[in-house]
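Only one protein chain is missing; all other protein chains are in place.
In this document, chain identifiers A and B correspond to the written order of the chains, with residue numbering beginning at 1 in each.
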Amino acid sequence: MPLDYRRFNGPDDSVSYKRFTDNYLKSYDELYEELIDKNSRRKDGRKLDEARSMCMFFARTDLISQAKGSAYIELKKTKVVCSVFDPREIPHQNEFSQLGQLYCEVKFAPFSCVRQRRPHAPDAEERALSVALRQALEPAVCRHLFPNYQVDVFVYILEHDGACLAAAINAAGLALANASVPMYDIITACSLAIIGEKVFVDPTEAEEHLAIMSPDTEGTNHGIITMSMMSELKQVSDFMQIGSMDVQCVTKVMEILEKECETIVPNIQKVLVLNVVQCFNQRKQLEAEAKEREAALNAKMEEWKKILNAG
Amino acid sequence: MAEIYKLIHPLKYFTDYISREVRPDGRKFDEQRNIKLNVNSLKTAEASAVVKCGNTTVVCGIQLELATPKAEEPDLGYLVTNLELPALCSPKYRPGPPSDHAQVTNYLVSDIITNSKCINLKDLCIVPDKLAWVLYCDIVCLDNDGSLVDACIIALMASLKTLCLPSVTYDNDTEDIKVNADIRTPLKVHGLPVATSFAVYKLPDRNILLTDPSAYEEEMCGGIGANFIVCSNEGLLCGTQKFGGSNLLSDSQEESLKISRDRTNVVKKVIETSIKNDNEFVS
């Protein structure tokens, strides 16, 4: 790896200490055993078809004061921050384009993953996520309103515990609406992991890890599917499937994905409505204060006028 | 109306506030913003802290790795601090490799930590010439609203203070390494460096010292980042920088030292309280 002269680098041969702990190397079956307990509950107490959107979901807006719009989404341990800025010139562009562009960048914090330390320079996974995010968001944004310009969408993943693309899309949709970028619809996303017969809705990092690992027996379904939807228009804006699985399996889980995308919508709506109410109340308060100041000023003016007239 | 005035007469708008002894956000000249601190909120890092100074938000996470020490310094471990300023924290930054300003700030933070000697690198060595800890301290800024270095140092020190190293056994003959993550000993931290940023604004007749400036104030005082950073560790100065802007009078320098001394006490209390709260929460 080339040396990064812009940052401080550690020694080349450093290895995470977890490599030397007793339970570092585990077989596929051991890992599989760990995921589900006897009552077919997952490690964090959820059922297989239970997403984190119901009780472990937290979203808020306006946490980044410097950005036009921002959002933070937390799915239990997965934590994602997103900020959106005003349209700016597209660098190195020399052709007239009727539609504006979205520039998306997904970045993992160096300390976000359990398994490895993330490099500072963007790696292949981050690039792939950035492209997937852009493709998911583009159909939802009224791009004809900013021709020749681009809107920047930056996503930073603070902690990765599965479903990070879905969380990124949810956060970006919320941040775009918060920045009052015109959009056709609210966009939500959901992902699931498939291991053999079992379908893990809204998987954790451990479940995703196992779903990508190919099992020893051939012909077993395994993989991850992420889908984003505009629920009011009933349109799928992005669909991403990795791993290997048969067609029946995909058609079967589509329904689950669609239902799950819809259950997230009220969560996002609630945040947005609250946001509008807050903004208007704030504005009202400011207006009231301005009026008060003006009244005080007018009173003073009257006083002066009286003095002037008397003198 | 005020917004338009600010846009068209930026200098006059700012001077109007300052000459009336108040800052645009309503603070006094020497008033600091509130500090909020939360430790150990990220579970993927060995130790972590989230700091908010006003709007400025900084997250710090520490990861542990093992490596052989440098041949020229066989009994020292490694402390690698990096400050990341992603494009999402301010419209001034562009995506891509870090800008010059980001590199300067990164160097500054790392320099303060090394020079204050709050971590003895010998403590990080396990077996001389064979094995040592590498502490990767990554600081990420999520919202840059001025006084960045102050927040970075608080985040870094709070996470270092909560860090516990797992126990390691090294077999000299077989070169076998065994780590037991359940038995941990806290890292020794000596002293507490605290940075205080100032911006110097030039009025026609005098220079004004603004404590803990916001991004807007830093910009009005001519420059990216704060003009003047004082860093002290237990009464000793460990890094004082003055960048551009207006010149500084000797009495305002004394004033700045006094303010930074007061701030040290505040920060100390904040870090102690939040670590105590976290411990109570765990137990």
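A few points about this structure:
Basically, contacts are C-beta pairs under 8 Å (C-beta built on N, C-alpha and C of every residue); 3 or more make two chains touch, one makes a residue touch a chain.
Quick note on the criterion: contacts and distances are computed from a predicted model.
For the chain that does not appear here, its UniProt entry gives the protein name "Exosome complex component CSL4", which is one of "Exosome complex component CSL4", "Anaphase-promoting complex subunit 11", "Ubiquitin-conjugating enzyme" or "DNA replication protein psf2". Per the touch definition above, the residue from A:252, A:283 or A:300 contacting the chain not shown is A:283.
By the touch criterion stated above, the residues of chain B touching the omitted chain are 3-4, 7-9, 11-12, 91. By the touch rule set out above, chain A reaches the unshown chain at residues 68, 84-89, 93-96, 142, 145-149, 151, 177-186, 230-233, 269, 272-277, 279-281, 283, 305, 309.
Just so it is clear, only the chains that are shown with their structure count from here on.
We define each chain's centre as the mean of its Cα atoms; on that basis chain A and chain B are separated by 27 Å. On the side of chain B, the complex with chain A involves touching residues 42-45, 48, 55, 57, 59, 61-68, 70, 78, 80-82, 84, 86-91, 95, 97-98, 103, 106, 110, 134, 136, 138, 140, 142-145, 166, 168, 177-181, 215. Those residues of chain A lying in contact with chain B across their complex are 6-11, 13-18, 20-22, 63-67, 70, 77, 79, 81-83, 85-86, 103, 105, 107, 109-114, 117, 120-121, 152, 154-156, 158-161.
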